[in-house]
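Please see the structure below; I have some questions.
Excluded from the complex is one protein chain; the other protein chains are retained at their positions.
Right after this comes subunit A.
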Amino acid sequence: MIDMTILRIVWAISAVLILLMLLMLFYLIERKVRRTQHRANVAEAVALLEGKDSPLGHYLASGERSRSLTASATGLRREALEEALLDRLAISASEVERQRVYELAADYFSEEYTELLSRRRWSERMNTLLHIEKFRIRRLKEPIIERLDVLGDRPDTDDERFLLVRTLASLQLEEMFDYFAIAEHRFSELQLMQLLRPVRGELLDRLVRDFDRLPPRIAHCVLDTLRLGNIRTTEVLELLERCLRSEDTEMRIRALKALANFGYMNEETADLLEERMQLGDSIAWPERLMQARLAGVVREDRFAPYLEKMMADPAYEVRREAGASLSKYRDGMDRIRLMTEEHTDRFARDMALETLERRAYERHVG
């Protein structure tokens, strides 16, 4: 009796399993067929668009849109045009042509992109954002902000939030500043950098001007952005020097690093650096590392004794940096050679030797 019940259950489950598999097979076939068909159509349309005497080619060369180009852009046509334009962007060198691509894309896709941005399917929205970014469609600011506002607070919305804010940033829209508060808590360092790196002109000036009001992590990344972008204005120099006096260790470290890249600081700041180098081990080692780097860039003789001392630092990285910095000084290599024999500290002697070897290596590898 029990056996019968078990048997029935087992058979029922087996039937469900078979049914599931059949469903899966049909679904797979349907999807494959549809997709293959669709791809073939798109490819054909792209080929037409990219042809030599195509209306698109004509437009990109002359700036005039023919009537056949101005048919409505939805569905298949949109995808084909998207691909053709992306291909064009990837290879085209002339700025005029790029501008024409952007204009055409803005005129043709804005409406549909607005609609796509509110689709239920996550990947569709993400793909749309990536395209908006590529085509630099600034007029889609409103839908992007609307989307950001309806986005919940849950962590699994962060991927989309990031792409939305990054799109704002790459479109140079000041609204990006409104999302710094949440970005501060949700985005990774490299994501923040991706937000800040594309910022130019007026917006960048504003970042420097309003620096003290920025959330700390974002402020740190702004320092890195300035360094990577090689921005060399008096305002930036002033900001970096001011940051050296900050209470925030991380801020000081990044400012030191940026200054080392800048390659210059005023006398007053040099005094401050010397003062802080005197504090020795009471300063966190990453900061000592950056002090050593900055001292190596400015090459003022008064720092040389500190660098020598740093070559006996407890942290390997600091010793190495100090060695590298000292070797850039005028008589640095001689000092180091002397250290290999005379320094009382074994670590320092080792590092002196290593620095000599590394210099020999780097002269080759660069």
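Definition applied: contacts are C-beta pairs under 8 Å (C-beta built on N, C-alpha and C of every residue); 3 or more make two chains touch, one makes a residue touch a chain; residues count from 1.
Definition applied: contacts and distances are computed from a predicted model.
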Exercise. What is the missing chain called in its UniProt entry, if the choices are "NADH dehydrogenase subunit N", "Cell shape-determining protein MreC", "Glycosyltransferase family 2 protein" or "Ferredoxin"?
Worked result: "Glycosyltransferase family 2 protein"
Problem set entry | Selected from A:R65, A:R217, A:R242 or A:K328 as touching the chain missing from the view | A:R217
For this session: Return the single residue from A:K141, A:R197 or A:R349 that touches the missing chain.
Result: A:R197
Exercise. If you put the missing chain back, which residues of subunit A would it touch?
Worked result: 3, 6-7, 10-11, 13-14, 17-18, 20-21, 24-25, 27-29, 31-33, 35-36, 39, 86, 122-124, 126-127, 130-131, 133-134, 155, 158-159, 162, 185-191, 193-194, 197, 217, 228, 316, 354, 356-358, 360-361, 364-366
